[in-house]
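Missing here is one protein chain; the remaining ones are kept as they sit in the complex.
For chain A:
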């Protein structure tokens, strides 16, 4: 596997994942070493729901305090709505969206999401796994990646 090809692969894999690096770089040394890389890929490609939840939560918890706060949510969701010129306050919609999300996921009503809240919500509705933006490879690129790396995806299917 040459360098170029690998780059292409990771590109397809991480197209949508802006927080990828931080998620992979466990020891925060600014580099992704081999074991980190393997671990990351493992979560991506073969991860269980728990592993994925853990990974996603870490990504969403921007400041790493163990909670996803309103501000963090706002930050992550701020580009998620089309700006409508007619709206008086463009942030109004985002704020509302944050409220909706909190209502949906904040089970202990403390105004921020703990991992427990998040876990519970995701277990109820798996769609909420990537509630604040994509951080896992989407199934299509996932498949492409596997197709390129393993050639035959079925070969490893039954792991």
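Note that a contact is a pair of C-beta atoms (placed from the backbone, for glycine too) under 8 Å apart; a residue touches a chain by one contact, two chains touch by 3 or more; residues count from 1.
FYI, contacts and distances are computed from a predicted model.
Only one chain is not pictured, and the protein name UniProt records for it, out of "ATP synthase subunit b", "Vacuolar protein sorting-associated protein 26A", "Glutamyl-tRNA(Gln) amidotransferase subunit B, mitochondrial" or "Outer dynein arm-docking complex subunit 2", is "Outer dynein arm-docking complex subunit 2". Here the missing chain is touched by one residue of A:33, A:63, A:79 or A:116, and it is A:79. As for the chain not pictured, it touches chain A at residues 45-49, 52, 76-77, 79-82, 84, 93, 96-97, 100-101, 103-104, 125-134, 138-140, 142-143, 153-154, 157.
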